[in-house]
Every structure is written in structure tokens, then in C-alpha cells.
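The complex appears here without one of its protein chains, the remainder shown in place.
Which chain is which? They are A and B, in the order written, and residues in each are numbered from 1.
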Amino acid sequence: MKTLKKRQDTTQVTAPEALKGTDKPIDTKRLPVDSQTGQPLPPRAQPGYYPGFSTLSQQTYWDGATRKTVLARVHNVPPIRFFTPDEARLMQAICDRIIPQDDRDEAHKISVLNYIDNRLYNRQIDGYRFEDMPPDHEAHRLGLQAIDAIAQFLYHQPFIDLGPLEQDTVLKSIHDGSPPAAHAIWEKMSVSRFWMLLVQDVVDAYYAHPYAWDEVGFGGPAYPRGYMRLENGKPEPWEVDERRYGWQAPATALSDTYEPIGAEAPGHHVQTPGQEGSH
Amino acid sequence: METPILGPFEEPEDHHHWLGPIQKIDTLMRRFKPGEEVDFVIVGVGSAGGVLLQRLARAGFRVVGFEAGPFWDTERDWVSDEAGSSKLYWNDLRITGGPDPITLGANNSGKGVGGGSVHWAGFTPRFHPSDFRVYTEDGVGTDWPLPYEDLKPYYELLEREIPVSGPAYYPWGDPHGYPYGQHPLGGVGDVLIKGCTKLGIRVVAGGPVAINEGSHGDRPHCIYRGFCIQGCKVGAKQSTLVSHVPDAIRHGAEIRDNCMVARINVNDRGRVTGVTYFDPDGNETEQRAKVVIVSGYAIETPRLLLNSACPGFENGLANSSGTVGKYLMVQIGNVVLGRFPDLVRMYKAPPAHALTEEFYETDPRHDFARGFAIQTVGPLPIAFAKQMMVAKGAWGWGMRRVMMDYNHWSALGVLGEILPWEDNRVELAEETDQFGLRVAKITFRLHDNDKKVTQFGVKKTTEVMYAAGAEEVVQEPRYAHLVGGARMGSDPSASVTDKYGRTHDIPNLFICDGSVLPTQGSANPGLTIQSLAARTADYLIANGAALLSSHPERVLDSAPPIRYNLSPPGTFWHGMPTFKTRSKARKQAARARSR
Partner (left out) sequence: MALTRPVGTLKKLQKTKIAVLAAGKNNQFSQGELLPRKLTREGVVFEQHIREGRFQRSLSLIAAFSSLLSGLDVLFEHYKGSFSQPIMYTPIILSPLLVIAGIWGVFSRWAARTVLPIVSLITMLDGMIGFIFHFRGIARKPGGWRLPVFNIIMGPPLFAPLLFGISGFLGLVASLLRREDDPAHRLLPGIPRPRSAWLSLLPHSITREGVVLERDVREGRFQRGLALATALSALFSGFESLYSHYKNNFTYKIEWTPILLTPAVMIAGFGAAVNRTIARTLLPLTSAMALVSGTIGFFFHVRGILRRPGGIKKPLYNMMYGPPVFAPLLFAATGFLGVLASLLRRAK
């Protein structure tokens, strides 16, 4: 008779206070700039082209189960339990480059790190592992080591001490498929698959949040009230028309360009992780 | 804050098991006694398993369905949220490799009663008659052991039971109409229609999809919320959970949910005697049955057969041909995304609502066999971000920028046919899962023909996108669906089951799910899987006496009648009358006979 092993609770590691400082000074070099004036745009509660749009304002129209889940996501951010404090700091810095949130004010920043940590802590996976990749939690740890090794190789400093431009350079080398260091790690792990794992985890956490839905103009949960205006991009009565504004990424960023993953890596053809959202 | 009348919507406070806003399970589920032998055990209550369960229960047999996932209460368990819906998918470990590895998990394999039909987007085209004769006609792939005409009555039957909404005249393959009308278009459908009509490509709007256009009993009309792949809380999109399982329960079937079947047990006379499974508390238990039907889908079915290896069946059950796990197929699923100057808002309306099969059949002018379909898809933000990560190489501020533009983008999916290749296979890895069972390892490679189909399909779809007015078009490589791995065939040395899903090696072991498909066309396999299940059910019922006896190898009726009286209630008096069409092949055969 076999019984399932019950999960053992490891000791929890709480998030270092420095990660959530409310009176951190704003580094204007990290802010996006207005296209016309060239001035940095101050952080705001809701970036994006849908000012005044709020999916959370419609929560009474959602069914009970959905409302509970989404509100828990907003209010009950899980503590850091998988990453060590140093790893957490490094991972936070990386997440801040993969999805920068400098244009959001402190009260509306989305906790990405905690959700990645939660998934890795619970060993939740997406139902598959590539044969040239270690399990996700190992892959992330190896990735953190590799990123720090690249930072040391290029700039002789740990990643968290680098400026945004240097940090982007480190990460871009992985995106392009030609990291200049940590080759022992890349023997165990495909470069582009690690990159996709990393970005995928960050966007999973960011675009699951209602603030991100407001930013992109996504309608949010829709049960029991569905949609009535299906064509021509018309807004529902509670949705908002688009109001675009021109902005450029800060000069300290390398990520506002579009180049294929692994462009520098010979022979590797990229493939999307997963079938979600399609046929 | 504004609220609906009478306040916010809350979870139901009663003890009923809900399957939608109105539909619920209204009968107490029968429970067989521990140790009691039943007639049929179905492993996996998914698309095929649900239909089989309903048919066998209605015919009066004692049947238990095992499902590794939960028996969903849609009001309480499902959320209208992309990130919160991962529990619908089979997220347990599988290793994937090969030169062009496939991905699994989200939207690929389902877990829970309803299986893949819970998360499918709902496209339900039929296979074409040519799909059943690919080897004879095009010299590639293999032939089915049955012709299209044998499956056609079941297509018609399932299209009524589901019901399928679609155009009154569907021109491709074997032309036919649908019992429910077409759906209104969303932004993506408009793009497909605009692009195709501009280029003179035939296209159908509003179907065929397994989504109600109009109510169906206790299942309301679709509310166009676009969360199909996250599970339809309305019950408008069909899953066997809402269409067949309630009727099965009403007729005395039992479903044991959260029970993972570990092994199929075989006696020394080479007959299955039942299954061994882990109950929800993790205790290993045995259930004896006279017949076992495996409906675990393309990965779990071969995995179970291989994991059930025992003396006499050292290579796994039903594997004398060596083809268990082989000839695995996914379809080419590249998504072509286009940015439009006006807003599209592709998150509204079901992702599946328009398609064209104009390029389905082999075109002799090309240097490849078979073809593809173009379908609408409607990725929600997280999925779209991942698509942009690959299609545009987006990250950082570039990702933020393209995501702020989400409402300007539209996505069309290519659905291309990959042929069955022996080296695309499922095997057992050394690693084990939480139950101590060896996990599946999948190896996959694209062959020349597949790559040519992909290239041409992406090219055509890009043309359609530009014709519809897109100013920027990108694409990302992807796969869709998953069939094969225990294919049917008339030659026992090259297949696992016969044309009814009965394994060649073991007379009371059946396989009935997507793994039996020998080829796949460029049609979504869902309808075909459910139709094959209804057909297998008729065979099982007609031969029930023999199968349940001590000599199950004696089959008396190899051409069983089609049972229309076993459909769920209300099947025939909802919807529109459809006119019977005779396929070209049948007309030719009739003409040949009359000569």
C-alpha cells in the first residue's frame, strides 16, 4: 500500500524590507520619456492608453469564485519562501529589467517576484520539461548564478550593483543566445529555453494582475456578464476609449528593440513554450 | 461601487453540484460496493470517456469512470481568469525532446472530468473523406481501417448532441449543414473574413464550433466572454462534463474523481481483469472489471499501457506490434499576429469563430502533400505576451510597449497537418511522478513535408492578414493538439487496435480516445474523438453479451447498428432540421453498384 508523501513545510524567508521601500528616491534616468518634449514622465498610478479604466471597479459583476481569486492575488501576496534573501534581491533586480515598472508609482507596483517564488516553492510546473533543461526550480537557481557570472565577467561587479544599462546588456546577451560567461551552466541548460522560462514567469505574474489589465485595456473577468460590443474594438459601457500618448524608453534601457531570441546563436530554432491561448 | 441588482454575484450556498448557472447534477451518483466487479471501467473521463460513459450507462451496463482530476463544479471551481485556470490542464511532469520538441500542459491536455473538452477552443470541423485514405491517395501517412462513410452517421449524431453551431452549408470535405446557427463575429473573425474575401478565398463565419448559438436545455446561449480556453462557466461551450456526464450519472454510472489509474491488471490467460488505482487519499486499490477501456489521451494512454507491462506483456500491453506510443502527431499551430491601426479587442467573443479549409486538401501544384486550415484564435494578455516574446523577441520596455498595444492586435492560427511518423513517439522515462509511476518521454521531429506545409501556411496567412489591413505582421512557431500513440489499423503488426478500438492483442481491452487516430488532417480532432467514442460504444453495446462473458474474443456483430436512442435527452428536438447529404464517394459507390 503506497501513500502519497505529504509536503514538508520548509522555513519561510520573509521579503527583505529594502525591496519594498516606500520612500525610495526616484531615479529619473530609469523613467520613460515623453516623445515630444524629451522630459521624463513621472511615475503614475496607471500607465497605458486607457486612463480611468479599472477592472477592479467591476468586481461586483464577477462571480464569487473569480472575485475571491483575483482579490487574493491583489491583497494576499505570498511571502518569499523559495529564494534565499540574496537570490531574492538578485531576482528582483532581474524582474525589474525583464518587465520594468519604473513608470508605476510605488502604490501600484505589481509583485512579480513573490509569485515566481510561490510557483517554484510549490513545485508547480507547466506539464512538461525539455530534455535539455533541468527542473524549473533548478533552472532558475542556475540562471541566477549565470547572470551574476556574466555581470562579473563584463563589469567585475555583482548584477545588483550595476546600472540599468549594464544590467540590460547582461540580460540581452542571454536573449541573443551568446552569453559570454558561465559556460558550465549553459552546458546543463539551453540558453534560449532558459530565457523563455524567465520571461514567461515574469509575464505570467505581471499580466495576471488587474493593474496590468487596466494598463493594456483588457476587460478582465467576464462572468456572468459577458460582452455585447464584439466588433470594431468598441468599448463596453464600463470600458474606456483609447487615448494614446507618445513615450520612449529611457536611454538607460536596451530592451525597447525587437530582435528574435537567439539571433546570435547558430542553428537553434526557437519555439513557443506552450499551446495556451491558441487553437 | 456599482453593483448588479440585489448585490454582488456570490458563489452558490447550497449543496448542489453545479455545471453552469442553471444546470446541475440532480441525481445522487451511484456508488458500487468496494470489491464489486463491474462491467466496464473507463480510464479517463474526457472527451471520449464522457461519451462512452453516457452511452454504456444508458444501455444499462455497470460502468465506472476513473478520472485523475476533479469532478468539476463549474460555479465554485472555475474562475473567469487566465492565470487561475491552470488547474484545468494536465500539469504533471512529462519530458519532451527531439529536434523539434512539442510542448504540453496548458491547453494541450486536460485534467478533470471533461478532460480536453473543458479547455478546448471548441472548433468542431469534421475530418475530410480524404483523411481516411491519405496513403492510397497521396502516398504518405497511412489509411484508416474504416472509411469516412462509417463515421459519418456519428458525426451527424454528435453534431446534434453537442450541438455544433455553424453555417447552413459547409463547403469543404463532405459538405453538410449544422443544427445550430452561426455565431456573430468578433474582431478577429472580421479580420479573417475581410482578408479572405479580399483574396477570393472561401471562408465560413460563425462556426463550426461546439458553442451554443441559442440555449440548449439548461445550457444558456454563449455570452461572448472569450474565456473558452479557461473553461466555459456558462455551459454554452460543450464539454462532455455538461453534455454527456449528467445523463451518465442519471443512468447509474459512477465517476471516481481524483483517482489516478496506475496499472491495468492482466490475468495469466491474457485477459484484463481490472485496474489498480490510487484513491484520493493515495491508497492503492484495485477495481475488477470485465472490460477495460482506456481513454487517457495521446500521452497517458500509451504511458499506461507501457507502465502495465507484466509477464507475457513485457513491452507493455497490446504492444505486440511495437507501435504503442509511436506515430504521435501534433498539428502545426503557428500563430500569425497582425497589428491594425484601429482597435480590435480580440479578447471578446469566443477565440474560435471563423475558419477556412480552402487549403486543406493536397494541391498537386505544390511540392508537398496535404495542407492546412486558417482559424481565428484569441489569446488573452498572458498568452499574447508569451507570443510576443517569441514573435517579436519582446522583453523589457519593448514588451511593455507591445502589450499596451494589445487591443490593436489580431491573431490567426495556422492549423497544418503533420503526417504520422514512426519516430515521433511516447516512451517511458526513468523519472517517476508523485505516484511512483514512470513519466512519459516524448520525442518529436518535423519532417520535410511538415516544414513545407508550415512555410506555405504561414505565407498564406500572412497574406490574409495584410489583405485585411494589418500594418505589421509577425508570426511565432507553435504546435496544436495531440493525437496518435496507439493507432488503429487492420494490420495487427502495424497497429494497436482494430477499427472499433479493440486492441488486437487483448480481446477485452479497448482504447477509445485521440490516441487511436492514424492520421489527423488539418481539422481539430475533438469532434472526431467524440464521434469515434459513440461508434465504439455502439460496438460495445451490440457485443456486450460476448464481451462480458468468459470468452470475450467471440464477437458476434462486427457491423453494429447505429443507436439513436442512446443520445442524451433533448438532442433531437432542439435546433434546426438538417438535410442529409450523400458524400461524393458514396454516390460514386452507389453508381458503381448499380452498373
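Quick note on the criterion: a contact is a pair of C-beta atoms (placed from the backbone, for glycine too) under 8 Å apart; a residue touches a chain by one contact, two chains touch by 3 or more.
None of the values given here were measured: they were computed from a predicted structure.
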Under the definition given at the start, what are the shown partners of the omitted chain? A, B
Which listed residue (B:70, B:98, B:147 or B:214) would be found touching the missing chain in the intact complex? B:214
For the chain that's not shown, point to the residue among B:179, B:246 or B:507 touching it. B:179
Thinking of the whole complex, not just what is shown, which of B:141, B:206 or B:351 touches the missing chain? B:206
Which one, B:64, B:79, B:134 or B:193, makes contact with the chain that was left out? B:193
Residues from chain B at the interface with the omitted partner, ascending: 4-6, 9, 21-22, 163, 165, 167, 179-182, 184-185, 189-191, 193-194, 196-197, 203, 205-206, 212-216, 220-221, 223-224, 233-234, 573-576
Of the residues in chain A, which ones touch the absent chain? 61, 223-226, 228-229, 232, 234-235, 237
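Just so it is clear, only the chains that are shown with their structure count from here on.
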So the centre of each chain is just the mean of its C-alpha atoms; given that, what is the distance between chain A and chain B in Å? 32
Of chain B, residues touching chain A in the complex: 1-4, 7-11, 21, 75-84, 86, 89-97, 100-101, 103-109, 121, 123, 184-187, 190, 222-227, 229, 233-234, 278, 281-284, 331, 333, 335, 342-345, 347-349, 351-352, 375, 377-387, 389-390, 392-404, 406-407, 411, 413, 415, 434-436, 441, 476-481, 524
Which part of chain A faces chain B closely enough to touch in the complex? 1-5, 32, 47-49, 57, 59-70, 73, 97-100, 124-132, 168, 171, 175, 196, 199-200, 203-204, 206-208, 212-213, 215-219, 221-235, 242, 249-250, 253-261, 263, 269-279
